[in-house]
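With one protein chain held back, the other chains of the complex are shown just where they sit.
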Amino acid sequence: MKIELINVDEGIHQTDQELQGPEGQVLARLQRLHGGLSDGVDVLHLSNGRLDLKLLPTRGMGVWKGTVDGTPLQWNSPVQRPVNPAYVDPMRLGGIGWVDGFNELIVRCGLGWHGAPGNDTRRNEAGEVISEQFLPLHGRIANLPAHYLAVQLDGDTLIVEGIVDEGCLFGGWLRLHSKLQTTLGSAEFEITDTVTNLAATPAESEILYHCNIGEPFLEAGSTLHTAVSQVIPRNDRAVEGLADWSRYQGPQAGFAEQVYFMDPLSTESGWATAALADSKASRAFAVHFATATLPCLTLWKNTGATADGYVTGIEPGSTLPNPRQFEREQGRLKTMQPGEQVTYQLRFEIAPDVQSTAALLSRIEETQSAESCNVHHGPHADWCS
Amino acid sequence: MKIELINVDEGIHQTDQELQGPEGQVLARLQRLHGGLSDGVDVLHLSNGRLDLKLLPTRGMGVWKGTVDGTPLQWNSPVQRPVNPAYVDPMRLGGIGWVDGFNELIVRCGLGWHGAPGNDTRRNEAGEVISEQFLPLHGRIANLPAHYLAVQLDGDTLIVEGIVDEGCLFGGWLRLHSKLQTTLGSAEFEITDTVTNLAATPAESEILYHCNIGEPFLEAGSTLHTAVSQVIPRNDRAVEGLADWSRYQGPQAGFAEQVYFMDPLSTESGWATAALADSKASRAFAVHFATATLPCLTLWKNTGATADGYVTGIEPGSTLPNPRQFEREQGRLKTMQPGEQVTYQLRFEIAPDVQSTAALLSRIEETQSAESCNVHHGPHADWCS
Partner (left out) sequence: MKIELINVDEGIHQTDQELQGPEGQVLARLQRLHGGLSDGVDVLHLSNGRLDLKLLPTRGMGVWKGTVDGTPLQWNSPVQRPVNPAYVDPMRLGGIGWVDGFNELIVRCGLGWHGAPGNDTRRNEAGEVISEQFLPLHGRIANLPAHYLAVQLDGDTLIVEGIVDEGCLFGGWLRLHSKLQTTLGSAEFEITDTVTNLAATPAESEILYHCNIGEPFLEAGSTLHTAVSQVIPRNDRAVEGLADWSRYQGPQAGFAEQVYFMDPLSTESGWATAALADSKASRAFAVHFATATLPCLTLWKNTGATADGYVTGIEPGSTLPNPRQFEREQGRLKTMQPGEQVTYQLRFEIAPDVQSTAALLSRIEETQSAESCNVHHGPHADWCS
C-alpha cells in the first residue's frame, strides 16, 4: 500500500503516519524540523533494518546522510543541518550561494544546468545572440521542495517516490520523478530518476549526482577504485595531485580542491562503478551508475581539515560540471523534446568488510582490464572550460 | 460579524474557524499548504454558492483561481501551485525572477513600481542624479504576505479584507488595504483597494492589475472586446499582430508575446471595460475598472502552447508597465504625499451564456460608439519605452 506523505494538491502532509513492516518495525516516517536554518525542512527517515537513510524532500529529494550497520554514511560540512531553500540565495558569493545548503551525502545538481557558475549565451544558427544569462552554481533542483512524496513496501522492497518541478513562465518545465528503493536487510539502495520535459518547447537539461563521502570511508590511504578510459585533471591545481589522483591523504587544513574528469568504462550490462575504499580495504562505498544516460564521471577531492569539510565527491553526470555553455559547445549537452523523458539509474552499495570489499574491487578491476586507462598530463580543451 | 483569520499583532492565524452562511454553508475558510514551493502558503477559499475563489493572502492578496458554475477561471502556468515568496528571488534571470511565482488569475504589480525591469534614476531639478537602483519586474507586492485578513458576511455580501505593507527604513511605507466582495449567488466580484502612503515623506507609487485568463474563455477565435481611443503596439513584435490585435489564435508552441497599450474609454459613471469572449460569444470574462485612478490599459497576448502557459492578460493600471523611470518621464507616474490615499476599483463579471455575453458586449460597443479607435501603426515614443 502506497502512503502519500506529501501531496500539496490534496492538502496532504503527514508526520503522524508511519510506514510499518511486517513485524511492526518503522520503515518510513516524515519529520518536520523547526528552528535554525532547518525550519520547515521535512526529513524522511527510512530504515530497512540494516540501512538507515534520511531523505530531504524539501531539498529536491537529496539524501542527507545515513548509516549501515551503524557505520555513518556522511561527511562533515560546516553546514551541520539541512537548510531550507528559503534561506539559500544561489547568487550569494558571486553565484556560489548553493554551498550555503550543501551537506548531503547525495545531492542532485540540475535540471536545467548543473555546472560551475558562468554566463550562458545561446546563439541561433546565424551566430546571433538569442539569450544571455548568468547561471549560478549547480542549478536549482537541490533548492526545490518536492510537492509529492509517497512511500510503500512492495514485497520486501521499500520504495520512496518524490516529485519535484523546476520551471516558470518563459523558463520551461522540467519534472523530476525520483524513486529510491532498498531491499529490507540490505546494504544497498537504488535511485531511478525520470526527468520529463513537460513543456511544449524543447529544453536543455543536464544532471549531476554529487555523491559525497567522508570518514570513515575517507581517510589517509583511502583509494578510489574505478574503471575508466580517460583521466583528465581539470586545471593546474589538479595536475599537482595527478600522480596520486586515486589516492587520498588525511585531513589537511587549507587543502585546495582537486577535480578530475573521467570517461567511465561500463560492464556489458551498461553499468559503471566508482568505489571509495578505506586504507585497509576493510570497507568501501560504491556508486554504480548506468552510463547510457550518465556517461561522465567527475571526481572531487576536497581533503581539507575535518572541520572544514573533509570529503570526496563521486559525481556521475549526463555532462561534466563545466558552465553549461561549454558543455553545449562540446556537444555533450542534450536537448529534450516536448514530452521527452530520460531516466537516470544509480545503485549505492556499501561493502562492510574485507571480503565484500575485495569482491567489489575485483569486479572493478575486471572491467578495467578490458581497456587501458589514459591519464592525461594536463587539462584537455574539450573537457575543461 | 467579522472573523479575523490572520492578525499577526494579535497572534491570530485561524485555519479551524469557518465563515458560514445562513444555511450553514461554508463561505470562507483558510487553509495552510505544506510541501513543495507552496509550503507555508495560506489559501483563502471563498464560495458565494455559485462563484468559488481561492485567494492568496501570502501572495499580496492575489486571486489564484476560481470557478463560476463549475467553469474554471484560471490559466495553465508551468508553475502549478501557489509559491511562497520565500522561494522567489526577484533578481533571478536578470530581474524577472517574479515569474517563478506567477500563476494567478489576478495578481497585483506594484506598489512602488510595477513595470518591466530596468534601472531607475532619479534626478533633482538641477538634473543631478539623486538615486539610482535596478528595479526588477513587477514590483514587490505579489511577494509580500498579508499581516491581516478578515472575512465577514454583511447582508448577502461576502467581504474579504487583507492588509499588506510594503516598505523599509529609507524605503518608504506604502500600505495596501484590499477589499474583495461578492454577493451570494452572483457571478461577479469586486476589488476595492486603498493604497496609503504611511510615510512622512512623499513616495512614488503605481499599480497594475495583471488579470490573466486562459481556457475556456481563451481559445482560437476568442476576441477581446473593449472601448478604447488608442491602441499602440509596444514593439515590432506587437506590430506583427496588429491586424488581429483583438483576436486570438489557439495555442501555438513558441509564440512570442505581443503587448498593446490602450487608452480606455469609460462610461459616464467612470468605468471602462475589457472583456474576453470565446469564439462563439457563448461566455465572456469581463474586467471593469474605474479609470479615475486606473487610466491605462495593457493587453498581453501570450498564446503559446497550453503547457507553456496559454493566456492573455487584461491589465488596467495607474500607469503603463514600462520601467518606472520612463513612466516618470512621461508624466504618468504619481507621487503620493504623506498620508495620501488612492483607491482603485475593479469589478469582475463572468457572462456564462450567449445572452449575457451579448448584453455585455453590447454595452461595450455602446461606449465605443461615442468615439473612434485609433490603432497606431507602430510604437509611440510617449508610450513605449
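For reference, chains read A and B in written order, and residue numbers begin at 1 within each chain.
We take it that a residue touches a chain if its C-beta (ideal position, glycine included) is under 8 Å from a C-beta of that chain, and two chains touch if they have at least 3 such contacts.
A quick note: this is a predicted structure, and the numbers were derived from the prediction, not measured.
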Which of these touches the unseen chain: B:Leu198, B:Leu346, B:Leu360 or B:Cys384?
-> B:Leu198
Among B:Asp165, B:Glu219 or B:Glu257, the residue in touch with the chain that has been omitted | B:Asp165
Sole residue of A:Ser38, A:Thr58 or A:Ser178 that reaches the chain not shown, by the stated touch rule | A:Ser38
What residue numbers in chain B mark contact with the hidden partner chain?
-> 6-9, 11-13, 32, 40, 42, 57-58, 85-86, 89-91, 133-134, 144-149, 165, 167-173, 198-201, 338
Contact footprint on chain A, counting only the chain that is left out | 31, 33-40, 77-81, 84, 86-87, 89, 91-94, 96, 99-100, 102-103, 251, 253-254, 304-309
